[in-house]
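Only one protein chain is missing from this complex, and each of the others stays in its spot.
Each chain carries a letter (A, B, C and D) given by its place in the written order, and its residues are counted from 1.
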Amino acid sequence: MQELINRLKELIADGTVVRAIGWKKGDMPYNPEPAYFEKPEDFDDFVYDGFCGANLSKMMIEASKLEGKTAVCLKPCDTYSFNQLIREHRVVRENAYIIGVACRGKLDIEKARKEGIKGIKSVTGIDIEGDGEVVFDTIYGEKKMAYSDLMLDRCHVCKGKDHVIFDEVIGESKDTDDADRFEEVRKIEKMTPEERFAFFKSELSKCIRCNACRNVCPACSCRKCVFDGTKFDSQQKANVDSFEEKMFHIIRAFHVAGRCTDCGECSRVCPEGIPLHLFNRKFIKDIDDFYGEFQAGKDPEAQSPLTDFTFDDLEPKDAVGRGE
Amino acid sequence: MTELEKNIEIIKEISGSDPYKCMRCGKCTASCPAYSEMDIKPHQFASYIIRGDLEELIDSKAAWKCLSCFACIERCPRDVQPGKLVDATRQIVARQRGGDYLQPEEVPELLAEDLPQQLLVSAFRRYRR
Amino acid sequence: MQKIGVFVCHCGTNIAATVDVKKVVELVRYEPGVVFADDYMYMCSEAGQEKIIEAIKEYGLTGLVICSCSPRMHEKTFRACAEKAGLNPYMVEVANIREQCSWIHKDKEEATKKAVILARAAIAKVNLNTPLQEGESPVTKRALVIGGGIAGIQTALDIADAGYEVDIVEKEPSIGGRMSQFDKTFPTLDCASCILTPKMVEVNQHPNITLYTYSEVEKVSGYVGNFDVDIRKKARSVDFGKCTGCGECQTKGPLGKIGNIPSEFDRGLKNRPAIYMPFAQAVPAVPVIDRENCTYFKTGKCGVCAKICPSKAVDYEQQDEIVTVKYGAIVVATGFDIINLDKYGEYAYNECPDVITSIELERLMNAAGPTGGHLERMSDHKAPKEIVFIQCVGSRCDDDKGKPYCSKVCCMYTAKHAMLIKDHWPDTNITVFYIDVRTPGKNFDEFYRRAVEQYHVNYIKGQVGKVKPQPDGSIIVQAADLLDGKQINKKCDMVVLAAAIEPNPGVRKIATMLTASIDNNNFLTEAHAKLRPVESPTAGIFLSGMAQGPKDIPETVSQAGAAAVKVVGLLAKDKLKTNPCTAQCDTLLCNGCSTCANVCPYGAITYEDVQVNDHGLRETRRVAQVNVALCQGCGACTSACPSGAMDLQGFSNRQITTEVDAICR
Amino acid sequence: MKYSYYPGCTLKNKAQDLDKYARASAVALGFELEEIPEWQCCGGVYPLGSDEIATKLSSVRALNYAKEQGQDLITLCSACHHVLKRVNDDMKNVEDIKNRANNYCEFDEPYQGETKVLHFLEVIRDVIGFEELSKKVVNPLEGRKIGAYYGCLTLRPGKILDFDDPENPKIMEDFIRALGGEPVVYSMRNECCGGYTALKDPDFTKQRTEQIFDDSTGFGADCLITACPLCMYNLNKSEAKSKVPVYYFTELLAEALGVMEGA
Partner (left out) sequence: MSMNEEKKEFRPLIVAFCCNWCSYAGADLAGSSRLSYPADVKIIRVPCSGRVNPMFILRAFERGADGVIICGCHPGDCHYSTGNYYARRRMALLFSMLEYMGIENGRTRVEWCSAAEGAKFSKTMNEFCEKVKSLGENVRLGDLRCKN
């Protein structure tokens, strides 16, 4: 972490960049938050550890508009999002100095909570360089968990430890991929329609329309969301009882289909723990099945599957009922 | 649906073919190897059925003279498949009337020594229920 | 708020018999925005339109809903009517209560209910309509005719005579098409080449006509008035400028006059050399080298034709050339061929050389044909004494058995063949097996009756079951005489099959390039079966000849003329009104992501950095810009756009949404 | 290569030649015929009513057995070939028959037309190849002018049997050529011999077979081959037969392959 801080300070000092985007300490040891750093003293709060899961690429949309270059810390998976944003002309490559930061999987505090770990005072073993257990110092005493057990689900299906775009890389990343990315989707596909409907109804009924998913999503970068506009008479109805969760989440997933890099931020930030990535991942799986494998953000030149076609694409009638 | 149309529906179901598609081109009759034996010609089956003259068909010699060689079925340009209409007629006789063209008692007399089994079973299937 | 007038048409009884028109009027009167509602017997009539105009003036209407026939029928009429009264024509919506309601429903209550719903949807839409201004686009005053048969020739001549430039693209080495293969034509028995050749020459010499023979259309882009067409001029291997058409290369080549390649023109009844003109009167009279069969191209050795050519016109190095030309209108005149007969083994066409098609018979009877006009059997070159004609081979069939349509010309040309044969060789017996003899047309039935009464051609009703070649070289035709109730085994020595005609197989590809619609049988679809028979639904594309449907020569020529008039009518305009229903980008919403540009088939979307004032926030943004001259209004961009910035005028997101709401209310 | 083999009733009895020469030839050609245990008669004809199932069940069982073995199903007799292929087509494409037959049969998993039914000749054409066959011929049938008599059941209905062009077949002609003989093409080769009407109208079948002989000998045939025991029976009833012998195609095959003796 110190190497990273030193390098960022150096870049600002030598005028390469005007500012940096990274993480600063939060009010708890497990909730660091994205922040801008400009002056040397700003870095006093800089942190980069296992809980720094946030994808900072989206912040470059606004940062691209600022005077001078911005250094941005991107984990391997974040670089896919950045590439996708380049493809969509939402960020300016020249205005960014990308530091590829190392990653050995990011952590999910909910996993600790599920293990009954409460009253956390401090956490050790979450450094990027470390490889030991995570130790929680709590008001009830010391609790330990294996790093891997504490990892976000998305890290178990990691796209890989390589940064697909960067100016320099600091540190060594690890492969954390040890599960099948589409297993959850397959599990749902195998349910009966009634079960599937019940599952999604119960999940989506938790939605409190806070828009956290939308705000964090690097693909949801519209200046104004269609659900806030009048173009379809579909204005956000958060304040009344008629917010159409299904419509919102299907359309949101549809709008990012072929563009979503599966960064998993939507599910990470959802305060209600709705597995929103299951929508995106379904589209990704279908796209792979129907039109050949496609990873958004991997190649900024590649045509998105929804703005492409072949003469003998699958017919919609054959897209459904495949499990029967 | 009229009574007549209902009967035609039954024939359609048994035969899997549609007499209304017939355009009276006569290709079936032209193709039929058993033409000389038939009192009602293959192409007339469709018109008899459409007219509702099932009785006459059922009583005809023709219904039993078809060789089931499928020449008419193969060549019919309208896919009416007259051979199937003939078969359906036989089925009506068998199903509704219990009438058979071949009686078991007749068989021993007809039996030649070198007669292949295929002939016997075919004849039984074709002539009886 | 709009002030909307609703007009419900009775269409005589077409609508009123199934839809309670008065009730519709009553029920829509209180819809939001509606200030006037009325019904009338024929809304499209002059009196009906007068009513509309009066109401616009009297009630100050800002929008109209006409409940009538399909908008594809009279939308234009009602828009023009609105314009007359000073209302923007795009403030008119049509609720289709005839084709999509009264004509398909029987229950009056149900149909009335549906008519009201359709009217409501239209009213809801008009509430959101905005006046639109038609743009203008220039017209390229040049036409393209695809296909150089009699249809293409006639169309081109008529357009050229009207003073416009026209190009013909023909894929064969010569123009002339099927008609040039015919011997005589019905019902007057003119010699086909006597009436066609002068037209071919005229085409060649006409100052307004450019011929691209041995050429194919490769790519089409653009739209009515402004098509860009790539034409591939296949390498002819003979220099146009040098060749004098002397024919030495064909006669003195390695195989002399005979050649070893089945002649396409003579339907394989005769061979031709690799360097050839399809027939003596070919236009242009410049041979081509068929590279696939040429020894020089296959082995690199030979080169005889180059050596003997007195004017040194043979050029083995010639390359295909692609020219791009701009056109205002395109006529499809790709013609027909007969079907492949492999599926009809019962007629023994592939087994027996003496079973031939009618078009082969044309060649056999033609003085310039493979036998010099002597009718003879291909097997033993003897003159046939007993000839059987079989009608409807592959026509009038069920789906996978053949073509479902009547080929229309066979009855007449068979009568023609029978008479010509009897004329030349009176001792020949002729039997025609038919299903129906169809002779609608001027002097047509008389013609057929002449074959029977004067020439004693034996017509027998009954399709043939099987054609059986015999050991002695004769042929037995097994058929039935349905009227006499007999099975017939007719012994003969030649059988002529009236094979079904089908559109030229290449037409599919051309239709796709032109985005002209095509039916299940690959015939091009007309814009309206009765009222716009020579136009494709795609603006600027016109139809001529067999490409549109089976027809004989007189019909083809009249259709060719009709297509030419339509083309001339288009080219005579200096400017065309463009469809104002184009896409529009809301710059405040646009993310500049380029998704829309990726799906635009016309390249109409570009991106520009513009200064925006987003509620006080001033910044430069990269946003989509629609070139309305290029945009054709398909709306692909609108559904690709995630932010809803891209919208389509006349079919906006809100308009469609509101229609959905009205229907689902 | 192993195949499930459905001989059918006639081959066990009156048409033993058709069967035994086939078995011997198969060995020589390098494929194995595994007779389906406890096969039942196919019924000789496809049921008259397209809505019937009871009469289709014996075929369904045989087809399902082959499916369970993971083998293609071979038949020789033209009637069995006809019936099996048509029933298989029903099981594949006719929802109603598929459901009813499966309800009745209660197989471990429903049978849906998965088995590929092949005529012995199709195996030779499509699997072995005529070129390969001609290489294995030891006694070429040189100088023999052989007329292939197809009859009706092997070819029609052409779309379902998918055996050869029903009006202009050439599989048997190619077969004859591969054996070194000279095929004689004549138009009666796909016309019916009179079939089962021989039982009640023997005179009629005699008329038919005479026409067949006239036509084939007219084109120079000195013998005929067939795949159908019923055709064989009817043709043998004709007087012309003394001049023009009729063989099962397997007999000539065994002869050409030199395996007559062991059969």
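What we mean here is this: contacts are C-beta pairs under 8 Å (C-beta built on N, C-alpha and C of every residue); 3 or more make two chains touch, one makes a residue touch a chain.
Computed from a predicted model, the values in this text were never measured in an experiment.
S.K.: Can you list the shown chains that the absent chain is in touch with?
M.R.: Listed by label, the shown chains it touches are A, C.
S.K.: One chain isn't shown here. Among A:5, A:226 or A:276, which residue touches it?
M.R.: Here the residue in touch with the unshown chain is A:226.
S.K.: Using the touch definition from the top, which of C:511, C:589 or C:605 touches the missing chain?
M.R.: C:511
S.K.: Have a look at C:4, C:27, C:43 or C:118 and name the one touching the chain we're not showing.
M.R.: Only one of C:4, C:27, C:43 or C:118 touches the chain omitted from view, namely C:118.
S.K.: Per the definition of touch given earlier, which of C:247, C:471, C:537 or C:554 contacts the omitted chain?
M.R.: Only one listed residue reaches the unshown chain, and that is C:537.
S.K.: Can you name the residues of subunit A that touch the chain not displayed here?
M.R.: On the subunit A side, contact with the omitted chain comes from 185, 188-189, 191, 193-201, 204-205, 207, 226, 232, 234, 241-247, 250-251, 253-254, 257, 279, 282-283, 286-287, 290-291, 305-309, 311-321.
S.K.: Would you write out the residues of subunit C that touch the absent chain, in ascending order?
M.R.: Residues 70-73, 96, 98-101, 103-107, 109-111, 113-114, 117-118, 121, 511-512, 515, 517-520, 525, 537-538, 581, 599, 601, 632-636, 638-640, 648, 651, 653, 656-657, 659-661, 663-665 of subunit C touch the chain that is not shown.
By definition in this document, only the chains that are shown with their structure count from here on.
S.K.: Based on Cα centres, what is the most central chain?
M.R.: So the chain nearest the centre of the shown protein is C.
S.K.: What is the distance in Å between the mean C-alpha positions of subunit A and subunit C?
M.R.: 54
S.K.: Taking each chain's centre as the mean of its CA atoms, how far is subunit B from subunit D in angstrom?
M.R.: Centre-to-centre distance between subunit B and subunit D: 25 Å.
S.K.: Taking each chain's centre as its mean C-alpha position, how far apart are subunit A and subunit D in Å?
M.R.: Taking the average C-alpha coordinate of subunit A and of subunit D, the gap between them is 66 Å.
S.K.: Among the residues of subunit A, pick out those that touch two or more other chains and give their numbers.
M.R.: none
S.K.: Name the residues of subunit C that each touch 2 or more other chains.
M.R.: Subunit C, residues with two or more chain partners: 346, 400, 466.
S.K.: Treating touching as the only link between chains, describe the layout with one word: line, ring, star, complete or other.
M.R.: other
S.K.: Would you mind writing out the residues of subunit C in touch with subunit D in their complex?
M.R.: By the definition above, subunit C touches subunit D via 342, 344-346, 348, 350-351, 400, 466-472, 476.
S.K.: Which of the residues in subunit B come into contact with subunit D in the complex?
M.R.: My answer: residues 13-16, 33-34, 37, 65, 67-71, 73-75, 84, 87-88, 90-91, 94, 102, 110, 114-127.
S.K.: With touch defined as at the start, can you tell me which subunit D residues reach subunit C in the complex?
M.R.: 159, 165-168, 185-188, 191, 215, 218-220
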